[in-house]
Each structure stands twice: as C-alpha cells, then as structure tokens.
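The complex is shown incomplete by one protein chain, all other protein chains being positioned as in the whole.
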Amino acid sequence: MIVNGIITGSIIVLGATGLTLTYGILRFANFAHGDLMTLGAYAALTLAGMNLPFGVVFVIAMAFTAAAGILLDTVLYRPLRKRGSIVLLISSIGAALLLRNLVLIIWGPRMRYYSQDIQIAYMMPFGIRIKPDELLIIGIAAALIVLVHIFLKKTRMGKAMRATADNAELAQIAGIDTDRVVMWTWGIGCALAAAAGILLGMEVQLRPQMGWDILLPLFAAVILGGIGRPYGAMAGGIIIGLSQEISTAFISTAYKPAVSFAVLILVLLIRPSGIFGGEGRWS
Amino acid sequence: MVIGGLEGYLIVFLVMSGIFAILTLGLNLQWGITGLFNIGIAGFFAVGAYTSAIITTVQSPDHLGGYGMPFITGILGAGALSGMIAWLVGIPTLRLKGDYLAIATIGIAETIRLIFTNESWLSNGTRGITGIPGPLREVLPHYYYNLFYLLITAAFAGLAFLFIERALHSPWGRVLRTIREDEMMAAATGKDVFHFKMQCLVTGAVIMGVAGGLYAHFIGFISPEVFKPMQFTFLIWVMLIVGGAGNNKGAVLGAVAVWGLWTGTEFLIDALELSTDYQTKAGALRIITISIALELILLLRPEGLLGETKKTFD
Partner (left out) sequence: MLHKPAMCILEVQNIVAGYGRVNILHGVSITVNDTEIVTVIGPNGAGKSTLIRSVFGLITPREGRIIFNGEDITGSKPSALVAKGLAYVPQDKNVFPSLSIQENLEMGAFILKKGRRSRMEVIYGLFPWMRDKRHVKAGDLSGGQQQMVALGRALMLQPRLLLLDEPSAGLAPNMVSGILEKVKEINSSGVAVLMIEQNARKALAISGRGYVLAMGRNEFEGTGGEMLNNPEIGRLYLGG
C-alpha cells in the first residue's frame, strides 16, 4: 500500500511540479494541465508504435507536449493575460475540453496500453513487492525531479524563473526578459506534464479522461506545497499520493479523489499559503 | 405517438432550454452579478434532481424513496436541500479567493457525484432512478404532457427571471454588484461581505436545485452520468458567457443559443447514422465545437452577445 502510494505520489509529483511552475509564474490555474498530460501520454503511444527505443519516445513526447503548451499560450492565453486570472481559468477549462476531445477523436475512446505484457513482481527487502515497471516509474520521476532541481538552482533561466515567480514586476524592473521566461515555463511545465502522463499510462492505462481525473489531486498537491514552490509541490505530491492510498484502508476506493479534495479544503482553511509558502501571493 | 414530430421535438427543445435558462440565471446571480466563481453547478443540479426524485417516487428496493409526495413538494424540497448543501459548502469556502473557490467547487461537485454513484442505497448507483412521476403524467398523453410541462417550466423560468431582475435593481443587488467590482470597497462600507456572498450562493443554489427537480420530472429518469460535472457545468458557463455575464436576458438567450448549438449538432450526427465508435467521436466533435465557440467569444467579444447590463442603476 505504501509502495502504491509512492508510485502514485511520484506521478503526482511530476504533474504538480509542472503545474506549480505555470501557476506560480503565469499566475493562473491552468485547468488544461491534466489534459496536456493526456496529450503527452498518447503522443508517446503513437511513438512507441513506431518501434523507437523507450528513451527516445519519452524525450520526443515531452518535446511535443512542450511545443503544444507554448502554442496554446501564444494563441489563447497570451491575448487573454491582461483580462485577469479568472478569465484565463475559464479559457483553460475550454482548452482542457478541447484537448481531451481531440485525443478522443484521434486515438479513440477505448482504453489503450503501452504494452500487453504481464509483469512479475520483484521481491525486495522488507517484504515489498514491486514490478519492474513500477520501479522504472519511481526512477524516472526521481531523475526528472533532480534535473528540474539542477535547472532551477544552477542555470540562469532557472533562476530567472524563480525570480519571476517571486515577483514578476521586480523581474521586469531588473531587466529579465519575461517573455522568454514565460516560454521556458510552458516548455518545462508541459514537458513534465507529458512525462507524468506517460508514467500514469504505464501505471494504469491510457484513456482520454486520464489527465482530467488526476487534476484535482494535482491542485491539492500544488496548494499544499505552496503555489510556485517546486519543492513544495514535490512534498505535496508524495503526501497526496500516500494519503490517497492509505485512505483505502478506511473508506471505499471509489472515494479516492475525494480524499485529495478533503486535504485541499483543510489546507485552504488552515494554511492557505501551503506548508512551505511564506507569502500569500494573490490579490 | 407521432403527432407533429417536429413540433414535438421543438417542445422538448424548449423545455430543456427553459431548464438550462433557469440554471444559467442562477449562475448569473452567483457569478455575473456577485462574482462568485462556482464550478460546482452540476452538484447543486444533481442534488435537486435526486431530492425531488426521492421525495416523489414510490417505494422501491433499489433506492431511497417511497414518500410519494406530489410534484410541487418535490420541487420545493429540491430547492431547499440544494440551498442547504450550498450553505454547508459555503461556510468553509466562501472566504477563498477566486481560483481557490473554483477548485473547491469542482471538488464539491465531484464528491457529490461520487456519493450518488456509490451510495446505491440512496440513489441506486449508476443504474439511476426511473419512473419519476410528473404532474398529470399519468393522465396526459405524451405530447400534451410535454406541452403542459413547457408551461410549467416557462412559469418557473419567468419567476426566476423576474426575481433576479428585481434583485438586481434592489439595494441587495447593489451590494452584490459592489462585491464583484471591488470586494474591499464593499467591506469598507461596513457590509458583512461574507453574509451577502452566502445569501447569494444559497439563493443561486436553490434556483439550480429547482432546475434539477424540473429536469427529473420531465425526463422521468436520472443517473449520475447526466451530471458529469465538467461537461455539464462547462455548458452552463458557456451559456452565460455567450449570452453576456451580468445580464439576465443574456443568460436566457445564451441558454437557448448554446443549447440550440448543442442539440443541433446532435441532430446532425444522429442523421448521419454512424457506428458506435464514430458516434463517440462525433460527440467529442460537438464538445470541441462548443469549446471553440467559448474561446472565440472570450477572445473577440468577451462581453457576450448582449453585453453586460450597463450601470444604469447607480
């Protein structure tokens, strides 16, 4: 159960990190994030069908989704930016539905799988049983998180992104090219979304609703960790993943999504800036 | 009975438009006038529908019921319970800022849907509740029942419209609009903002609950599938935005226009007689059409078809 929590948690961490980056830097809740995950997962499905190596599939799908996100911003979000975060939220819901149904049309409504092989679980210390795919999920998620960490900490653009998340006007005042920051934010945010989507598809299956269904837990993780705080999102993701799995011991599994919602409400009532958040940033 | 096939279809269309108009009016009160970001419409609608169904249906082993109350009691109960749920929901969430409120209301709608899906003792789960009675349903033949129901729906829609129009022009409405414009200013004038927001949320929810009840008695059958939060709620939002947020006539116009677009595309697709796979895909195409309509309106004519009612009452 704990293992399942960590697996789900890893996926949520990846999704939430991408989401917290766009939420923190672009200052609106992008409800299309889940469906960008779906897009990435399905893109990988097609690529996998071309018999490309796994790593290549991953990278191309991430790049593709990054491009899709940048396109979405250019066409839809950028013209609407001056109208405020509520309008952007509404438009992002429209975008979400658009993406989801495009996926449905292109790939069909039935469930799909990356591979039909049944996997035998490994036996690990402490009597934990884990399948090779599941290990891969945790491994890839961890690797990507480390890469994001290095990017944010060490590169000039990464620092500029953190600065813009802290104080967008000051970033402008300091001379930071905020347009480029926005582009990079979408690129990385959506690439992470694609990765999360692929891992989700590996863990369960692919269906057009997959991204949307995980969106509420993603937001819960983002808000729990503090909007715009990637490390908070990482912690939040693990917590949400674990609490969802642990809850199945007490309540029916059908109510799993309600668990993250309950956590969300608790956070919003007790400490809306999140467990790591310092300042409430939104007006 | 094939009396006036097209006419019959038109009546069904108008009844549904009326129900949607009521929902959109409720949203207009919450969002258009007061600025409450409610993405949980489907939840209130579902509560209203199920409440009315449970109050009025006969005894059944599949679900809660057996009270056999008349139609109007069902409708009143629908509104009342929906309002109560709104009140409960509002206590923790109304102090939240815009997008937080949105996320919270989605969660609530989802939870409500989960409850109706899983608590079979209450709602018969995914199989839904059938045989919901309606006023004079046993007495009138199908076509005339629908016509009668159209009158009932129009009456409720008219009531809702008049009520919200009066409210808009009243001192209460002025406070609500101030809250939308600048919440801090409203608080500075000494008004208990939370109180007003709650009143608005509950009133809107009552209206939405009534719409739910009307729906249940019209169709005669409900299941959690009908209330798929995102699609459903999204449709209402598009209706309001297309018509013009803040404008009651816009709300009604938007409801009719978007419902027309929605069923029009359904008509088209039915006529094509596609295989099941293609049907689902065609359904997806309809949603894409509505989404694109929304984005275009947001980008090109954000005030909607009828535009926001100009401040003629200040």
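Order as written gives the chain letters A and B; numbering starts at 1 within each chain.
As a convention for this text, a residue touches a chain if its C-beta (ideal position, glycine included) is under 8 Å from a C-beta of that chain, and two chains touch if they have at least 3 such contacts.
Quick caveat, the model's predicted, so the values are computed rather than measured.
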Contact set of the excluded chain (shown chains only): A
Option from A:Val56, A:Leu170, A:Ile251 or A:Leu266 whose C-beta touches the chain left out: A:Leu170
Residues of chain A in contact with the chain not shown: 156, 159-160, 162-163, 165-167, 169-178, 229, 278-279
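Simple rule for what comes next: only the chains that are shown with their structure count from here on.
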Chain A-chain B separation of Cα centroids, rounded to whole Å: 31
List of chain A residues in touch with chain B within their complex: 28-29, 76, 79-80, 83, 85-87, 89-91, 93-98, 100-102, 104-105, 108-109, 212, 216, 219, 223, 252, 254-255, 257-258, 261, 264-265, 268-269, 272, 282
In the complex with chain A, residue positions of chain B that touch it: 37, 39, 92-93, 96-100, 102-104, 106-108, 110-111, 114, 117-118, 230-231, 234, 237-238, 241, 277, 280-281, 284-285, 287-288, 290-292, 294-295, 298-299, 302
